[in-house]
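Missing here: one protein chain of the complex. Every other protein chain is in place.
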């Protein structure tokens, strides 16, 4: 069937975005809200991120003279007030990622509005600027939240997987993610007895990522990598990321960009070509 | 022990069927029936299938001048009315796959009859033809359903694993599947916290599939591959499928066929040789 | 610390036993006892074993002129009465494996005695001989059952993992197993939504098995492989087993034996050297 091929700037055949979800303790805090927490184990694991992992990642980006897109939950920005100024100063993009890393599909629209407004205020307090980028915690979204993001001046969302190149959902630009390109699903291990699997091997993840990269070159899509400092800041993962980026760097036809740059390109050139509706589905039958 | 070797047409030593279960949102809809759904995440993942993945798969089949066997749930045919006419026009086989992707072992016989009749009517409305092929959702079957399929003129079922070549169950031709040759078990990931494992590596799945293919060449069986557009339409999976098909194509003794062609061959040549009964088992002891 | 090295016959440095648990539907029957079962899916999967898989395995053993040790649940011997006579005629060892594949640690001692007596009677009815070998379903054992096995003339058990060479537990010879050398943990997949993982890759399992084999050559232990006809009779698994056995066959210092031969060797030469007690452990503290 005749289909449109996504158009990238100039002679580029695909795009590469290095995105970072700076979660630190926030998902742990959300998942344990209202419950007593006695142990330091997972907290210390997660604190490796703001102590060390985040900076190993920015050092790695510097090796490649690349800029990343960092999504920071409000509570992390408040607890580690050096993070947002540091990332801004280094020239990286920053955006919203909830306040307590809330699962948006579990909240009412009013609760989601309150969380969004609180995280916008926090972002402004730390950066002096209005946020333009949004990535939902755990990559969920609701139709009402799409509308809220638009009315609050958010330029794009980066949480959905309905295409593997940019598109628009209810008129909001979507810079899509993919679970297969997330680090946490392969490398998160709490050790508290609730894990459903252990660590993937570096070579095995390299294979998953490289095959997706080569596929995006062929199909002309977006290779959106997502990392977490407490996970990908670990020594072996920096090596894996370097190996991946070294592979990507050998090609001239890959556009290394931030998510913001990709969104701007999409809005300027193809905003009406790949439009979908934020429809839920009938489950009463 | 002396056993019959399955006979394939002419000098072929085994058969290869490329089958596609065009599920889109239907299993999600069934699994969430009666429950409120607020999130767009998995829905957008699944909608990649009818938007893009299905056509990447038919393009891939075109590369090999091959025809596939596509099983389409009724609700998907209704929601995306272009799909059944498109597949028919392209010369692919199409068949039934439930209406809402119902798990047939959880329904009463009357409920299964109603679902079957509704999906037959839907199929006829979209294609103008009576369906001849059935694959059950999630690859289950009941003795009563076997009987219903026969009385409604269905020529074969493709849901069971009692042999690795065609056989008959209660007189209905069975073109068997295998979980090891399904894409979803390796590559489905919802990300909603209920996943029991993450993505397999492409090289690892290639190894599972190639070993099974070589085994079928040795034992003279059926290599029945099953894909889903929202899963195997993803860039890296098209690459994996191409690699697999390129490997298979190098042999002259493999019969590339649709499931319908395999069923017709079986009925014409060996319908009485591999017959089993649709017996349940005593669990009251 | 000075430790005894296990002594094998002549100049052999380790032993290789190919064991087969001929489960067919029996574990499914046990796990679903008292519950209604409507679906044919897993039953047809399991019936591949007695239809085809068992004979592929004996054919493979014939390729290597080797004899296996086959443990058959009573209900399987009754449902497929050709199995025990066939295996005996082919010169393979046969032994007990419960009646309905009961989990012995979930039964009272009296229940275990009744099951054991029923499975002994079934074995005698099919073979005309008293059984001498026992492997418990799911590889559990209780102190009382150890005693019952001895009083009923069972020569050895093959269910425990307290050493990786033969030993005695409460005076009963133990020919030990290992989960790492079982096929089912890597290759069983029901597809009914309860699976905790999917299929391992053949190359990956080869690596696990070869490393264990090389380790047993080094440490002088027992390489006890365990297969199931409905699992390892599948085409790709026969290839894997052939590859493993071809590797093992290249060495002259490996004793290919049945479990019965290993037990007899142990009892004759080292029965008092590696003795342990069938002690449970204090959990009231």
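In order of appearance the chains are A, B and C, and numbering begins at 1 in each one.
In this text, a contact is a pair of C-beta atoms (placed from the backbone, for glycine too) under 8 Å apart; a residue touches a chain by one contact, two chains touch by 3 or more.
In this text, all values refer to a predicted model and were calculated from it rather than measured experimentally.
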item: Chains in view that touch the one left out, judged over the entire complex; value: A, C
item: Hidden-chain contact residue, picked from the options A:63, A:117, A:203 or A:253; value: A:203
item: Chain A residues that touch the omitted chain in the full complex; value: 25, 28-29, 32-41, 43-45, 47-48, 51-52, 55-56, 58, 86, 100, 189, 191-193, 195-199, 201-204, 234-240
item: Hidden partner interface residues of chain C, rising order; value: 1, 3, 104-106, 138-143, 146, 159-164, 169, 178-180, 185-186, 196-197, 200, 204-205, 207-208, 211-212, 214-216, 218-219, 221, 276, 278-285
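The rule is short, and it goes like this: only the chains that are shown with their structure count from here on.
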item: Same or different residue numbers at the chain B/chain C copy interface, by half rule; value: different
item: For chain A paired with chain C, centre-to-centre distance based on mean C-alpha positions, whole Å; value: 49
item: Length of the line joining the C-alpha centres of chain B and chain C, rounded to whole Å; value: 35
item: Per-residue overlap in chain C, given as positions that touch at least 2 other chains; value: 196-197
